[in-house]
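All protein chains but one are shown in place.
And then chain A:
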């Protein structure tokens, strides 16, 4: 069990300097999700137009893994089509299962690959992605 597998520099960077943190003024798709077992929560906002995720923002509170995952996810999906975003979400699920997956479209996500060695923390990493799926469904 190597802590550095979990807490890579890129993860800590996103935790300390979250990207896309905040809220949109206008009325957009908003998904509030929490993790009832640990109290982590995220509110994700998605701006979509013509099948493209134009912009994404989030607020919330939680551990370094859940918040950095949210920060990376919002960066990763911006400008992607909804299908591409869903494909990323699926690849992220595979990554959490320990499968070798590539993120040519946003390599920083691979920093979270170590989470699969910490089963208790997988739900932290997937919270933002579950919010994304729910937001796309709406």
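FYI, a contact is a pair of C-beta atoms (placed from the backbone, for glycine too) under 8 Å apart; a residue touches a chain by one contact, two chains touch by 3 or more; residues count from 1.
Keep in mind that, in the parts below, contacts and distances are computed from a predicted model.
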item: Hidden subunit of the complex - UniProt protein name among "cysteine desulfurase", "Acyl-CoA dehydrogenase", "Glucuronosyltransferase" or "General L-amino acid transport system permease protein"; value: "cysteine desulfurase"
item: Which of A:32, A:61 or A:99 contacts the chain that the document leaves out; value: A:61
item: On chain A, residues whose C-beta touches the chain left out of the figure; value: 1, 3, 6-7, 9, 12-13, 16, 37-41, 61-65, 118, 120-121, 124
